[in-house]
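Quick one: the structure is below, and I'll ask about it shortly.
Removed: one protein chain of the complex. Kept in place: all other protein chains.
Residue numbering begins at 1 within each chain, and the chains themselves are lettered A and B in the order written.
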Amino acid sequence: MRRAWYWISQQGLSTQSFYKTSGRLLPFITAGFLVLFLYGLIAGLFFAPADYQQGDGFRIIYVHVPSAFAAMAIYFCMTICAVLTLVWRIKIASLCLTASTSLGAGFTFLALVTGSIWGKPMWGTWWIWDARLTSVLILFFIYGGLIALQSIIANKQHRDRAVSLMTLVGAINLPIIHYSVIWWSTLHQGATLSLFSESLIAPAMLRPLLAMIAAFMLFYGMIVCLRMRNTILVTDMKTEWVKKVLQ
Amino acid sequence: MSLSIDNLSFSRDERCLFDNITAILQPGQWCDVRGANGSGKSTLLRVLAGLIKPDNGHVTLPPFHYIGHALGLQPTLTVFEQIDWQSALLNEKIKKDALHDAIDLVGLTSMKNAFTTQLSAGQQRRLRFAILHLIPRPLWILDEPYTALDVSAQHVLHSLIEAHLQKKNRAIIATHHAMKINIPPAHTIQLEGQSCY
Partner (left out) sequence: MLLTLIRYDIIRTLRRGFSVVTPLLFFTMIICLFPFAIGDNARLIAPGIIWVAALLAVLLSIDTLFTKEWETGCLDHLLLSPYSLTQLVSIKLLSHWITYSLPLIIISPVLGLLLHLPPPVIKTLMITLLLGTPVLTLFGALGAALMIGIRENSVLLPILILPFYIPVLIFGTSAITTPGSLPLLGALLLFSIATLPFLITQALKIGVDT
């Protein structure tokens, strides 16, 4: 059993097989991203009905919610990669982890900025120190710390494991962000979407939103794949299969 | 207690340092680890000491002393306190007169109350040797023990190692020139020019 697992982690999840599989998947990911993104953008901005309270201003939701979702989903994904790196030392997990940090930071920044732009007309202020906003800001700082840590350590193995450990510690922030609108009564509204109960949003508004969320995640997947493939080519430069690929 | 090194391999940043190192040491034997600078001697000893995890293989060792490049001495403690601290760290009690004897043996009598920072590099090594002598361990792992030693300190080291081996203990020593002790090594691990693939 241990040997089987060892084989999977070393061969089945090897950089070479990842390179092959991701190469086959990338066109589909890219196509899916383009279709969903264009649909979400057009349907969201032109066809979805205006909100009866917020008017057309609510349409920023089609950027704000997907980026906030991506900010947390990427961190969640990084947490899983961190465990895989620390416990089983799986190479592609650590590649995925280090490729994700700056994307996560970017989406968090986008969520903060769009939220602030949305907040000005709706709440009358750019920023408020409520629990949801503060915890997302902390998430942004944590991403920043991880990027700094990652950029300063030269030794690859050392870097991957140090970043993994810090990612795990920071994961404690995720449930706090998620439940902040429930635990504390905040200015930020409660969750719009829910897996298990009916969403509090009209279907015509909902469909483009879901499409945008999926598009953002596919975009993340696409960029991470490209980055990982780049890193793999550089680190495995001396192996036979890379020489073949580059010819 | 048995000592075996089984199929050890290690690479760092895609560069292979050593591969398939296997050795068994019987009581009273010592193993010589040879190689040029940067060949991975220190890394091998750190892997043996369990400070670094190998990529493959495993190591079974009896309790041991490890002396690396950095000696692991606290700069702000006196010679006397240093030994007290080290023995507390190893959970061992040391008798006062044994301690004084050991300090005399390694030639630090006049420096008993000096801070570690006031000792020269060679004297700091002597202090480590006093700890080797005071707290018995069936295995010594020594990384370049000749560094910074004058002739008299080398004699101290030789007699310590010989006495240690004669008591049916073992040692693994990394050097880049031959150890001048009367007991020849039972094993030699040569670390340069190995092909790893």
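One rule holds for everything that comes next: a residue touches a chain if its C-beta (ideal position, glycine included) is under 8 Å from a C-beta of that chain, and two chains touch if they have at least 3 such contacts.
In this text, all values refer to a predicted model and were calculated from it rather than measured experimentally.
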Worksheet item: Of A:Thr125, A:Asn155, A:Thr192 or A:Asn230, which sits in contact with the chain we cannot see?
Response: A:Asn155
Discussion item. For a quick check of understanding: of A:Gly44, A:Pro66, A:Gly170 or A:Gly221, which residue touches the chain that isn't displayed?
Written reply: A:Gly170
Fill in: Identified contact with the non-displayed chain, of B:His69, B:His100 or B:His176
B:His69
Discussion item. On subunit B, where is the contact patch with the chain that was removed from view?
Written reply: 46, 49-53, 66, 68-77, 81, 84-86, 88-91
Discussion item. List every residue of subunit A that touches the chain not included in the displayed model.
Written reply: 86, 134, 138, 141-142, 144-145, 148-149, 152-153, 155, 157-158, 161-162, 165-166, 168-170, 173
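What we mean here is this: only the chains that are shown with their structure count from here on.
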Worksheet item: Approximately how many whole Å separate the CA-defined centres of subunit A and subunit B?
Response: 49
